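Sharing a structure here in structure tokens format.
Here the complex is missing a single protein chain, while all its other protein chains stay put.
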Amino acid sequence: MLRTENLSKSYDSKIAVHDLNLNLAPGEIYGFLGPNGAGKTTTIRLLLGLLKPTEGRVFLFDEPITDDIIALKRRIGVVAEEPPPANRMTAWELVRFFADLNHVKQPEARMEKLFNALDLWDARHALASAYSRGMRQKLSLIRALIHTPDLLILDEPVSGLDPFGIRQVRAVIDEHREEGGAVLISSHILSEVERSANRIGILHQGRLLVEDSINGIRSRIGDTNVLHIELLEIPESLPAQLQAIAEVKKIETRENRITLHLESGRDARPDIFQAVVATGGILVTMEMEEISLEEAFVTVTNQNVQQLAGAE
Amino acid sequence: MSLRTLFKQRSKWSLTIILFILAMPPLVFAQEAIDRQRSFVYGINAGIPDAVIGTFAPPTVDTIYLMSTETSIVSPRITSIYYWPITNDYRASWGILNEVVEGELEIISGLQTVETIEQVTYTIHFFQGRGSSSKPTLFIGEEAEVANAQFEADQIAYRDAVWAYEDARQAWLDAAREAQKKGVDPNLFPEGPIEPPAPTTFSTGLNSGFPIKLDPGNYRIRTRAADGSIVPKSERDLVVFSPRRTAVGYEVIPEQRWTFPEQSNDLEGAILGRENSSVYLKPFVSREYPAVSYARLQDPQDVSTGQVGEWTWVAGEPIDNAVLEQVNNGQVLGQIPLQPYTVKQSPGGRLGYEILEYNSNTPFETPRVDFVAYRLPLESNNRNFSVQLRTDDETLLLGSNRAVRVAGNNSPFILALISLLPLLAGGCILWWRQQQTYRLKSSADSV
Partner (left out) sequence: MSADLTKTHNRAGFLRWHTIRRIATQQSRDSLFGWGIYIAATVSVGIAALLIFNSVRFVGESDLNVISQPFLFPLQFALTLAMLFVAVEATLSIARPREQGSLQVLFFAPIDEPILIGGNFITGLLVYVFFVVLTLPVLLLLVWATNFVLPTVLLWAVIPTIFAVAVALAFGLFVSAAAPSARAAVLILVAGILILLGLQSAYTALLNIPPTSRFFDALLFIRSILASLQSILSWLSPIRMLDIILTSSLNNDWAQLLKQIGISLVATAVWLFAAVRMLHRKGVLP
């Protein structure tokens, strides 16, 4: 659906995007992460043909975007960080205008559905320029979805939104995915990406450092996982039994709780469970401590840049 | 800073300045007086409807302009010309050198010679005074010989008459002096001799040249000498043009300023007057020519007057065989005859003039005819109408129609109020738009 081949963009001596290879499948939500200045917005502008790449190519729906950008744009919806509209249109007129530009016939029913879904129905006849930032963000999403695009590109889609608004936007995006559309989300709200994305790419200084599922990234980040188990009472032989499991590297015991530091790789939880049962222990809880995306993001971009780049 | 550095730093400007300096010499030299030089020129007597314009085309003039409706004379000559820097043109010293160049004129259209004209004898007679007979007459060939012979005979006759008059007058004076000495009552003395009228015709004398009257178009001309060669510098372009429109123009004389008449040439124009006043109209034939062609006809060296695509109305011969009709909505309201008028200066401390209808029976009141015109009253009960001319044979003169208006409201308040209407329209549209849109409450910002 979306593919880039060795996409690069540089301004004079500054490299904005370097050798980027992306691939986005239908029905997929791709999270695009990176600190400020990483090259996310430049990448999105390259994908839309608003910037010309220094090297490499962009394919949308298996067509190079240089061929017929207009036809390709009809299949894309975009939400970007946008200034207030400089025109004198109401929100309804603005969406209607974009529906017409996309040659959508009788868009009123879909407009009504989207305005209601994002709670803008009552404010539809207000001037779009008078909208608050959050309202504008939702309006941009309606505008981007009015022509039912195959690919939705979202640059910071929930910035400026309150939690209720975020939930509405998330629901609309989910619905779009369920209908078979693909989504590319670029956001600094990592929890949002973590919640929605199937796959994540982390961009740093114009380079894609890592591209994987969230679990895949986690497994790349750390060589140990931490497992907390709570028992009614810790049997005396249990620590030795646990120590015998190959993946267990360290055991910490405190009252009726045991913290196990496990080697990443094979899932050792079934063996641990077996050991508890074998020693007559009664398991109350077993909880794996996961590395958050935020930790992964920080780790990848700041500490393990060289290591991950090498591992790639 | 060296010149070289300056050039490097300001290369573009330097280049521009150098190019300008290189272009300067022709401009500078053009301002210097050039010595008299023997040169081939075309002397031109360009015929226009009511006159003949005498000018010449030095070698610097590429194109000669003539009218298609009149016969003009183009004379190939060798003369002495000199550059006159003040007016930026060449002048001819005909008195010093005026050699006729023998040969025939070839007129070429496209690649074909369409006409070859032999040089003929011509003369032009000018008549003094304004009126239908004031148009100069061009005589060509034998007619020119006859006319010139007649002119010379008239001149001799006038000279003889003047001499006879002088003799008779001297005799009469001598007789009068004698009679005075003898105490004869002066009232009983016979009337003196009457001075013969001065001739009203003037002539250019006999000359030779090519008579040209061609259809409108662009041609090329050249003089071919008797030996078959083309006379050097005799090849020129010739533009023959005709009036685009012929109409009636009016000289409009206001009642209070009769010495400052205005002209109404434009058919779509209007004569605007104050109510309860009169204007006097003097019609004449008006022709519309391409401005550039007409200007170059009068002076082939004038390159600054007129613009391509511009047209100019030229006043021609007066019209005196018609009546002026006042028309409103196709209905003729009345007819106004052409009448003579006398202008009488207001006596005493009052300044200004009074225009009176001339009456030969009241020599004290109206001693002379100052102008002949149609008097058009402008009345408050007839504010919009037009005028047109109908000839004595009931023919309506095309292009004589002119709108006449008695000026209306001149209150700046009313005009200002009217000009505010777009703002009012805008206010209405914007108010309507505001009704269509929903005004967000401030709470909406928290959404």
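By written order: A and B. Residues from 1 in each chain.
Assume a contact is a pair of C-beta atoms (placed from the backbone, for glycine too) under 8 Å apart; a residue touches a chain by one contact, two chains touch by 3 or more.
Predicted model, so just to flag it, every value in this text is computed and none were measured.
Contact with the undisplayed chain is limited, among A:15, A:80, A:226 or A:245, to A:80. Note that of B:44, B:81 or B:406, the residue touching the chain absent from this view is B:406. When the whole complex is considered, the residue among B:111, B:188, B:226 or B:418 that touches the unshown chain is B:418. Between the chain not shown and the residues B:165, B:284, B:311 or B:438, the one that touches is B:311. From the set A:15, A:69 or A:245, the residue in touch with the chain omitted from the display is A:69, counting the whole complex.
Looking at subunit B, the residues touching the absent chain are 27, 30, 86-88, 244, 252, 254-257, 262-266, 268-274, 277, 279, 288, 303-305, 307-311, 383-384, 403, 405-410, 412, 414-416, 418-423, 425-427, 429-430, 433. One chain is missing from the display, and on subunit A it is touched by residues 45, 48, 50-51, 69-71, 73-74, 76-78, 80, 82-83, 85-89, 97-98, 100-103, 140, 144.
In this section, only the chains that are shown with their structure count from here on.
Centroids of subunit A and subunit B (each the mean of its C-alpha atoms) stand 86 Å apart. For subunit B in complex with subunit A, the residues that touch the partner chain are 433, 436-440, 444-447. Taken in their complex, subunit A has these residues touching subunit B: 88, 90, 119-120, 123-127, 130-132, 134-135, 162, 165.
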